[in-house]
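Reading through the structure tokens given below for one structure.
The other protein chains are all here in position, but one chain of the complex has been omitted.
Moving on, here comes chain A:
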Amino acid sequence: MAASSPRNPPPLPGADNQDPLSEMADEDSDEGEDIFVGNSNPVAESFQTDTANGEEPADLFSEEEISTTVNSSITTTKSNGVHSDNENDLFAEASVELSMENPSTIARENPTTTAKTSGAEFTPSRTQTQPKSIEQLEEDKDEDSFDMDVAVTNPEKIGDGMNAYIAYKVSTRTTLPMFKNRTFSVWRRFSDFLGLYEKLSVKHSLNGCIIPPPPEKSIVGMTKVKVGKEDSSSADFVETRRAALERYLQRVVCHPSLLQDPDVREFLERDELPRAVGTHTLSGAGFLKMINRASDAVSKMTVKISDSDAWFDNKLQEVESEELQLRKLHAVVESLVNHRKELCGNTAVFAKSMAMLGNSEDNTALSRALSQLAEVEDKMETLHQEQAASDFFILAELLADYIRLLGAVRGCFEQRMKTWQRWQEAQSTLQKKREVEAKLLWANKPDKLQQAKEEITEWEGKVTQYERDFDRISVTVRKEFLRFEKEKSKDFKSQIVKYLESLLQSQQRLVKFWEAFLPEAKAIG
């Protein structure tokens, strides 16, 4: 596998020296993906040179910048996602490859690292980027200008009875060359989305990636649809799910590494997807729970590993308290949605009774005014209904998404702890082996000694590897977390502003309604 073709990041649109290796080799899919993919023109240019030299440009495209104190050779510059930041000082080779499995990949990394170090063009940037701090990382402008649009539309009920399901149209519009076409669409069902999540989880969650979770399964909701209940609640359910699936996909393709995953491409492109099995028993949440349960014991550990670990501890605490608040907020927003729906119903009923009263009233002008009032109340009903929809689709669902995402983030941190624990255990095993060896030396048993020495070597190797794994996952988790924070900040801001704008429009319409009514009221008498 060492010689397998490298993972090439999709070059920028318009970059004229397209790397010939733009076709991702699918055999790499089972290897740890290089998540530090990014591209900027300077990188592309310099890497063109490398390819020319027949070197493996491979997993060295990283523009992530995370100053780690763990390993000085692991310095990566910042970038975000698939597209460039236009700063020129932002590239260095990535030395962190996220494969965990075999030492051979690590071995692969080393020679290329050293080879790269000699690259003159890199050195200045390396020294430049080294001192760049986390804070700067957070402040750097994040141009998430993706040339990638996915939409989930046209839910259609296929089949009848209990075997029926909803098929959704997944449409992609992109200029990324890794796709066969610019615009294409496929039909997918809910279990396909869950299947995608599971595949991604299996591959990436152990690396510390934050995998966006899909929406929850809902037996009640789906049964209604299957049974053919044609009412507003099942229509709402389908719409809620469609929107949630769309957001889920959008998050997946926003993630620079996940986008590279061939499963994602297959999901978006391939006409017929093999039926995802096991998802009928295992939903996205269930899978996550499974991972989390395994690392639950680990998360209880409060041992501080190193100085930089305080960062992780703090962030985890922040995540936990934020999740708590979001849950609270979500509950209140749901209450608001319900009260608004109630208000909507009560307003409609009141409008009718007002109309009746207007009919009874024998003073003509008053009768007319009362009827007009009834009409205003009728319009308010529509307003309340739309507002309740806004409350739900913009606000409540945003909160629900982030509650799920924060769960995924926690899982990520727990993965890291699990890795740390493995390293620690290896170290203690190694220690034990050494003790055994010492005893054997003293007892003078040469044959067993040989075995002991072999075991020591083996475990020394493991310790080294696990340590590296831990360092790697720490870097990844940190990077992922910062990326997540940025996205979250953007998401919340944009969605809340959207929500406020919907409130604004409601008030504007309200003003119109009452302005129209006022002269009618004044005309009584």
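Here, a contact is a pair of C-beta atoms (placed from the backbone, for glycine too) under 8 Å apart; a residue touches a chain by one contact, two chains touch by 3 or more; residues count from 1.
Here is the rule we go by: contacts and distances are computed from a predicted model.
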Between "GPI-anchor transamidase", "A-type voltage-gated potassium channel KCND1", "Sorting nexin" or "Ribosome biogenesis protein WDR12", choose the name on the UniProt record of the chain that's been left out. "Sorting nexin"
Selected from A:T347, A:S390 or A:Q415 as touching the chain missing from the view: A:T347
The one of A:D147, A:E318 or A:E386 in touch with the missing chain is A:E318
Full-complex touch with the removed chain, picking from A:R182, A:K432, A:K448 or A:K493, is A:K493
Absent chain, residues of chain A that touch it: 318, 321-322, 325-326, 328-329, 332-333, 335-336, 339-340, 342-343, 346-347, 349-350, 353-354, 356-357, 359-363, 365-366, 369-370, 373, 485, 488-489, 492-494, 496-497, 500-501, 503-504, 507-508, 510-511, 514-515, 517-518, 521-522, 524-525
